[in-house]
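Then we have subunit A:
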Amino acid sequence: MNAPEVGGAVQRTFGEPVLTLENIGLGFGGVKAIDGVSFEVRRGEIMAIIGPNGAGKSSMLNCINGFYKPQVGTITFKGRTMPAMDPHFAASNGIARTFQNIALFRGMSTLDNLMTGRVLKMKRGFFWQALHWGPAQKEELENRAYVEHVIDFLEIQAIRRTPVGRLPYGLQKRVELGRALAMEPEILLLDEPMAGMNVEEKQDMSRFILEVNEEFGTTIVLIEHDMGVVMDISDHVVVLDYGRKIADGTPDEVRANQQVIDAYLGVSHD
Partner candidate 1 sequence: MTAATEASAPAAPLLRVNNIEVIYDHVILVLRGVSLEVPQGGIVALLGANGAGKTTTLKAISNLLGTERGEVTKGSIEFDGANVEASSPNDLVKRGCIQVMEGRHCFEHLTVEENLLTGAFTRGGDRAGIQADLEMVYNYFPRLRERRTSQAGYTSGGEQQMCAIGRALMSRPKMILLDEPSMGLAPQLVEQIFEIVKTINENEGVTILLAEQNTNIALKYARYGYILESGRVVMEGSADMLRNNEDVKEFYLGLGGEGRKSFRDVKQYRRRKRWLG
Partner candidate 2 sequence: ADQIYIPNLVYKTGPYGPSGTPVAHGVADYLAMINMRDGGVNGVPILYEECETGYKTDRGVECYDRVKNQNGGAVVINPWSTGITYALIEKATADKIPILSLGYGRTSAADGRVFPYVFNFPSTYWNQATAIFKYIADQEGGFDKLKGKNFGFVYLDHPYGKEPIPTLDILAEKYGFTYDKYPVPPASMTEQKSIWLQIRRSKPAYVIMWGWGAMNATAITEASNVKYPMDHFIGNWWAAAEPDVVPVGEAAKGYKGATFNGVGTDFAVYKDINALYDAGKGTWSKDQIGGVLYSRGLVTGAYMVEAIKVAQAKFGNRAITGEEMQYGLENLDLDAAKIAKLGLTGLMPPVKVTCDNHEGQNPAILIQQWNGKAWEIKSDWIAADTALVRPLIEQDAAQYAKENNITPRSCS
């Protein structure tokens, strides 16, 4: 970024850690994707994970929501310490995420994609569903109302009924964020939410993230390669390189860290 630095993160204070990862290690055959990484995520903060390509960032998120099972280490979430997260436990306890290679349900409309985010909130069984009437319809409408809030919030009204496979990349990312938000998450994991967007769209996206964080107190963990965004919006940055943690601190601390500059930022990225 060659533009002058403005603003910068305001120092905010946060509550207790909601998610603690300790000494996580994950390997695939010969490749060590993550190697003894520990960090904490505090309630209500926006945390960023950065690092060069292949450093293990996405793998880290995969461990947090249970898609990968680390071979060593423990994860503590909601007072429960376990060697690996279970995906269903994670989802039903408020961990939602977006994916680096968009993982939307391509054959379904935007609305339906968002509604799948509400699956865990809907309980009516087969019988009512088959009738689509009475309690099932009531439940459907309540959840629809929530989803419509999300749609309004993300300003994607116009594409409500479009099959997401047809949407351009950037909008797909936004729909994916919507699906995660529809889950009413406590922790939102975002894997490169702004890849493939122009500045204006990144600004929109930042605004959505900040608003979610401020209004609902949602804790956010994000991976991003745009240092402008990361430094501006995050409260806390963890830097990975070759699967190891090389720095952990506020954006300013990290920015100044020589190891980080060497491994990732390259020459003085302001």
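Regarding selection, all candidates are chains of the complex that A comes from, given by their letters.
Criterion: a residue touches a chain if its C-beta (ideal position, glycine included) is under 8 Å from a C-beta of that chain, and two chains touch if they have at least 3 such contacts; residues count from 1.
None of these values were measured; they are calculated from a predicted model.
Check each candidate in turn (1 or 2) and state which touches subunit A within the complex.
1
Inside the complex, what are the residues of subunit A that reach candidate 1?
1-10, 28, 31, 51-54, 58-59, 100-101, 155, 166-171, 192, 195-204, 206-207, 210, 225-229, 232-233, 264-266, 269
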